[in-house]
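I am attaching a structure below and will ask some questions about it afterwards.
Shown here: the complex without one of its protein chains, the others still in place.
And then chain A:
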Amino acid sequence: MPEEFERQCDLVVTALEAVADRLAEEKETLTELDSAIGDADHGANMNRGFQAALEKVSENDAGDPADVVKTIGVALVSTIGGASGPLYGGSIMSASQELEGGITADSSVAFAETYLETVESRGKATVGDKTMVDALTPAVHTYKKSIEVDDLDPLEALAKAVDAAQRGVEFTTPIRAKKGRASYLGWRSVGHQDPGATSTLMILEELLAVAAEELDGEIEREIDAEADVDPAELEAESPGEGDD
């Protein structure tokens, strides 16, 4: 198991690097979206948080994937600030305990569910409020159903989850914001894509890319052999770190 843990830790770090790179590239895009219905800082805040998480993780020599994931959450909470700190980072911290036995298909589903529940309860938001929850909820529900009901391998499940999140992001555009800073605009928020849902999708897309790269071809074998040990899922989950 320690060897498997080590490999899972490496995968978490690889996923974090991919997410941090993507958010750095998309900083302007997120800021543009946030300028329309918010306060023009989502790109900068997310970038600051994930760069800090990279630094923290490189200093930290944890041998357990749950610890690495928790370290990411703590770093985000203490550097992002605003609502995104508790929502993206605090939720990772809470959900990381689901990974204490390692990253498996089952634990990745539990991680995703806890992540979503924490975002909902902290943000007091629900589907249709025009927030990150609109991308996160379809992604988490689809992932869970794909694994638990349809018996898909985690990579396929994650691909479906990303697709669901994409549709969730599109759904945020035509609706009126009820939570977050966009809610202050009332009807004027209609017609704008939610920045938090967007960054949530970006994170999920990067997790999928890393999972596909690192795990392609191994999944069937692993599933057959161990039923539920698969690092790919971890990546899928970590992205759940929604937004505000």
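Assume contacts are C-beta pairs under 8 Å (C-beta built on N, C-alpha and C of every residue); 3 or more make two chains touch, one makes a residue touch a chain; residues count from 1.
Note that contacts and distances are computed from a predicted model.
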item	value
Undepicted complex member, UniProt protein name, chosen from "NADH dehydrogenase", "SirA family protein", "Dihydroxyacetone kinase DhaK subunit" or "ABC transporter ATP-binding protein"	"Dihydroxyacetone kinase DhaK subunit"
Touching the absent chain when the full complex is considered, from A:Val13, A:Leu185 or A:Ala212	A:Leu185
Per the touch definition above, residue among A:Thr31, A:Thr137 or A:Thr172 touching the missing chain	A:Thr31
Among A:Ala83, A:Ala105 or A:Ala211, the residue in touch with the chain that has been omitted	A:Ala83
Residues of chain A in contact with the chain not shown	31, 35-41, 43-45, 48, 77-87, 90, 122-123, 178-181, 183-186, 188, 244
